[in-house]
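The structure's right below; bear with me while I get my questions together.
One protein chain omitted, others in place.
Labels run A, B and C following the written order; every chain starts at residue 1.
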Amino acid sequence: MSSPPAATTLDVATVRKEFALLTGERDGHPVTYLDSAASSQRPARVLDAMRSYEETTHANVHRGVYRVAEEATRRFEAARVAAGRFVGAPVPDREVVFTKNATEGINLVAHTWGKRNLGRGDAVVLTEMEHHANVVPWLMLAEERGLELRWIPVDDDGLLVLDDLDRLVDGAKLVGVTAMSNVLGTLNPLAEISAVAHAAGAVVVADGAQSVPHVPTDVTALGCDFLAFSAHKMLGPTGIGVLWGREELLADLPPFLGGGEMILDVRKDGFTPNDIPWRFEAGTPPIVEAIGLHAAVDYLDELGMAAVRAHEIDLTAYALGVLSDRFGDELTIHGPADAVRRGGVISFTHRDIHPHDLSQVLDQYGVCIRAGHHCAKPLMRRLGVTATARASFGPYNDHADVDRLADALAEAARFFA
Amino acid sequence: MSSPPAATTLDVATVRKEFALLTGERDGHPVTYLDSAASSQRPARVLDAMRSYEETTHANVHRGVYRVAEEATRRFEAARVAAGRFVGAPVPDREVVFTKNATEGINLVAHTWGKRNLGRGDAVVLTEMEHHANVVPWLMLAEERGLELRWIPVDDDGLLVLDDLDRLVDGAKLVGVTAMSNVLGTLNPLAEISAVAHAAGAVVVADGAQSVPHVPTDVTALGCDFLAFSAHKMLGPTGIGVLWGREELLADLPPFLGGGEMILDVRKDGFTPNDIPWRFEAGTPPIVEAIGLHAAVDYLDELGMAAVRAHEIDLTAYALGVLSDRFGDELTIHGPADAVRRGGVISFTHRDIHPHDLSQVLDQYGVCIRAGHHCAKPLMRRLGVTATARASFGPYNDHADVDRLADALAEAARFFA
Amino acid sequence: MAGLEDLYREIILDHYRSPRNRGELPSPPAHRVEGFNPLCGDEIVVSLQVEGDVLTDIKIGGSGCSISQSSASLMSAAVKGKPVEEVRELIGTFKAMMSIHEATLPRDSDGDEVDPSLDATPVDVDALGELAALQGVVKFPVRIKCATLSWNTLAQGLDEVGAG
Partner (left out) sequence: MAGLEDLYREIILDHYRSPRNRGELPSPPAHRVEGFNPLCGDEIVVSLQVEGDVLTDIKIGGSGCSISQSSASLMSAAVKGKPVEEVRELIGTFKAMMSIHEATLPRDSDGDEVDPSLDATPVDVDALGELAALQGVVKFPVRIKCATLSWNTLAQGLDEVGAG
């Protein structure tokens, strides 16, 4: 493609220039955005690509024969291929389903693969660190169909306990596992888990919402059967996500939602579903959002995912060091101690200050962190907390951001002392 | 609100200036965009509002306590209220569910209301002019549950035959009807149909995808129970739609998709759903798209929907006149002859030229029309065609666009003669 | 910009550090009701004992931020031993104090706030006593749900036992 060769290190100062919110200030404080795990910012080039599409090329896709519509369709389908290539999809034009977000992707698997293959008494294995997006769809299906849910436990270092994996997946039909925890940062050994799951005859639904934006991803190496992720966490827009699925599996699935685009024919007494991937895309898809996602993955490719990852390891290691040096026992940091075993997400709790209050005070200093259960209530119960504070990084964050976080934490401690 | 009082007529020349694609040209021809029924263009102010949100306010919603996130949440929820008010929702903050498009809205009703209330042998009444979005979800449910589908016929003028409505809805549980046909342009008497349906104890699911962008809408006056529509057909972005539902009905429904946002609590053995409308919005919603939709409805309010409608009646009447004057029997125009009974959508077939070829030739002259089944195959069968050509208008089209359409049609006739 | 002092008044921090009426009542005879704030994970458990027309006892469990906890503590002190009717009134007054901002304010699409005073109902803040300390919360709209969590939970509890 047209991208220059990927850099090996990130020039954060240059990267940052493309993010308007981060170069601004609020009430005299620079904006220290440390909530990219919830949603990233988007660079000017992504916004420009979307605007340019709107101004020169917009029409509905897969419908018109006039050139504007044809061009819109081609750019939309090119975005599909680009999104697929970004995660190493072997057949990107057929294996990438555009959804509205990662959550819908997992629900799509539950509604199609799940409804076809899961019945009373069948077991689904999840981990205790799953985001609600990879829990609630299975709880709903379990309630409807009488499934058994089993849980891979999390140890005190925030790692999955895999000693018993053989037994846990024995007889199971599906394993749902996040590639990276949005609370602990933990990077899970997907390839190992997939191998065990496949040996037991189970399919693997991987939640890539956190990993795909931050870690080089190759679905073949991960070994999973489905992978869901969201554009808005990877420098792309809201309103679009991706479900990647192995071609043989997708090809066999019934449709999900019904409407235009997903059919070949409709009669009063029935319909003929379309080929994959359109079979799963009912109605007008997120077109300009696909254009934005395409620009985002091109940008990430240009930065180089290896460089993005190296940068985040550096930043995470730095943050772990600064926080424990400056706050010692006052702060409990959840998740693996080694930055290499985790992505750029750090959850912590303060001995005396509730995360909600912490976040409120930090905000007065322009520091944006998340406080709450992070849509991972089963994990919160496992950790014995109702909420944590969480700082998370994007390719635009640097050491100065971490220092401002630590300074603001010190102010909060002073205020609540 | 802050909008100036609505104008009573549309200043099309001024309106048009905000639409970049329409002021450009292709190969020496001005772009004559006559496919707004498929997807409209967006004015600069909508794109500007989205960009400004991205550059100053973006964070995920309903999660953060820092001010950027709080502001994002407020603007997102304000968009909900604005979208609701635009269609006269009595309780806009609770009755408006953001979906990815109109299609998802109807599927949501099928999956929640339908699954709770429809069982073997229950009857669902549809019209022969429904878009696939209001057909396929019911076909899927019919297949799964053994429902009976009944059809309100279409007469030769493209109007619904309502003489037998009492009998058709007798014992039915649900009536699905489009407020405006995307093929014939027909505006259906929703209030009358709703009254008969309600008397029979059926709920009414109205498809507003075509009507909401073009006709002043008041859900209370329409009398329906659900109304689905899409932002991308009403000067807003792709990636977002609205399902309006009556509060009492929505409040009783089970969730749709599972994940973050739609829950109050998640345990390993179950979950507690959130209040409406969030119960139906799993995962990160289309945030910037909601901002865009808000700007679009503000703009439409500023233009005045009465003025938009008056403009379209004028344009439709003009087009019907020009086409029959210039082409006589060569063209068959489908749908009601009276512009007041229809929206700005004109389907036609040429005696000698297939719609697909027609559209191809017109495109050489910069005229963008749609050719095909328009996702309404049951209606195509009723009309005895496999495809029609369709020209459809937005507030930016004028008489000159119609003249260019007619000129290009004359060229096509010459080429294929 | 509103300062932290507007939010974290002394009384609030005091009730946060030393919550009143902490614990649970044996149920039955008491009634137990849970409230969640899905935004931040705060949980409140209200145990209430209604005898005749009077809320004779109340205890607060659960955990959360300073605002939700202090609001619950202040509430428990204010309602304990009061006639149910008076409690309902107080709930109404407290929620009115918070309500200007509890619903999303209408805004135009530029994000400019539409004048909130239009919707404001006059609130008898004097009637709230110590509770008035929570007034500053309205300047931090995202925390209003923290402040009202225990009150909504109590109201639900009263409904469930059919009191008042």
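We adopt the following convention: a contact is a pair of C-beta atoms (placed from the backbone, for glycine too) under 8 Å apart; a residue touches a chain by one contact, two chains touch by 3 or more.
Nothing here was measured: the structure is a model prediction, and the numbers come from that model.
Among the displayed chains, contact with the absent chain in the complete complex occurs for A, B. Between the chain not shown and the residues A:R75, A:H131, A:R150 or A:R309, the one that touches is A:R75. For the chain left out of this panel, the touching residue among B:R67, B:H294 or B:H373 is B:H373. Considering the whole complex, the residue from A:V109, A:I263, A:V345 or A:A408 that touches the absent chain is A:I263.
Contact between chain A and the unshown chain involves residues 1-3, 49, 52-53, 57, 62-65, 69-71, 73-75, 77-82, 93, 263-265, 272, 274, 291, 294-295, 297-298.
Along chain B, the points of touch with the absent chain fall at residues 27, 354-357, 360-361, 364, 371-373, 377, 380, 386-387, 415-416.
The rule is simple: only the chains that are shown with their structure count from here on.
Counting C-beta pairs in contact, the chain pair with the highest total is A-B. Look at the CA centroids: the one farthest from the centroid of chain C belongs to B. Separating the CA-averaged centres of chain A and chain B is a span of 31 Å. Per-chain Cα centroids separate chain B from chain C by 42 Å. Inter-chain spacing, taken between the CA centroids of chain A and chain C, is 36 Å. Those residues of chain B in touch with two or more other chains are numbered 57, 63-65, 69, 263, 265. Contact of a single residue of chain C with at least two other chains is seen at positions 39-40, 143.
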